[in-house]
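Attaching a single structure in structure tokens format; questions to follow.
Take a look at chain A:
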Amino acid sequence: MTGTIPLQYFLIISTLMFFTGIYGFLTRRNLITMLMSIELILNSVNINFVAFNRFLYPDNLHGHFFSLIVIAVAAAEAAVAIAIIINIYRNFRSIDVDKVDEMKF
Partner candidate 1 sequence: MIDYTYTLLIPLIPLAVFLFTGLAGHKMNPKVSGLIGTTGLFAVTILSYLTAIRYFWTDHLHGSGYQAMKAFEIEWLHLTEKLTINLGVLLDPISVMMLIVVSTVSFMVHIYSLGYMKGERGFARFFTFLSLFSFSMLGLVLATNIFQMYIFWELVGVSSFLLIGFYYEKPSAVAASKKAFIVTRFADLGFLIGILMLSFMTDTFDFRTLVSPTGPAMLQAGSATFMGLSAITWALIFIFMGGAGKSAMFPLHIWLPDAMEGPTPVSALIHAATMVVAGVYLVARLFPVYSMVAPDALHVVAWVGGLSSLFAAIIACTQTDIKRVLAYSTMSQIGYMMLALGVSGYGGHDGLGFMAGNFHLFTHAMFKALLFLGAGAIIHAVHSNDMRDMGGLRKYLPITHITFLIACLTIAGIPPLSGFFSKDEILVAAYHHSMPLFIIEFAVAGLTAFYMFRLYYSIFWGKHTHYHHTPHEAPATMTIPLMILAFGAVFSGFLPFHELVTSDGLPFEAHINYGIAIPSVLIGVLGIVVATLMYRKETAVPAKMAGGFGSFYTWAYHKFYMDEVYLFVTKKILFNLVSRPVAWFDRHIVDGFMNLIARVIEKSSYLIKGLQSGRIQQYGYVFVTGTIVLVIIFVFIL
Partner candidate 2 sequence: MNILSLFVLVPVLTSAAIVFTKNMKQTRLVAAAGMSVQLILSAILVFMYLAERNAGNTAEMLFTYDALWFPSLNIHYAIGVDGISVAMIALTGIVVFAGIFASWNMEFLSREFFISLILLATGVFGFFISLDLFTMFLFYEIAVIPMYLLIGIWGSGPKEYSAMKLTLMLMGGSALLMVGLLGIYFYSSPDGGPLTWNLLEISKIDIPVEMQRFLFPFTFIGFGILGALFPFHTWSPDGHASAPTAVSMLHAGVLMKLGGYGAFRVAIFLMPEAAQEQAWIFLILTGISVVYGAFGAIWQKDLKYINAYSSVSHCGLVLFAVLMMNQTAFNGAILQMISHGLMTALFFALIGMIYGRTHTRMINEMGGIMKVMPFLGVVYVIAGLASLGLPGLSGFVAEMTIFFGAFQHTDFFHRFLTIMATTSIVVTAVYILRVVGILLLGPIKDEHFLHLEDAKWHERLSTITLVLAIAAIGIAPLWLSDMINVSLEPIVNKISMAGFEFTGLF
């Protein structure tokens, strides 16, 4: 089983996911989409954790634990972020990120 899928494949997938997430975060104007991009980034990291854990230290579970923590944090973060987005929507009547630039200067 271990011989079937080499590590590079996981890494390529996670890299693609990571940069897709970055691209989405930097280009999309919709806050929900941006949040989804962040989820993509987090998940790419999770894949890395699990993959490296499997290939480097097959006897340990540290990477898995970290992934679980990241998932938990991501869930909490999504909840908070959506709450914030709802509040932003209530205040600005929009969830376009360009409209939300009050915190400047």
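The set was built so that all candidates are chains of the complex that A comes from, given by their letters.
Before moving on, here are some points about what is shown:
Here is the rule we go by: a contact is a pair of C-beta atoms (placed from the backbone, for glycine too) under 8 Å apart; a residue touches a chain by one contact, two chains touch by 3 or more; residues count from 1.
Values in this document were obtained by computation on a predicted structure and should not be read as measured data.
Touch with chain A in this complex holds for only one of 1 or 2, which is 1. Touching candidate 1 in their complex are the following residues of chain A: 22, 25-27, 34, 97-98, 100-105.
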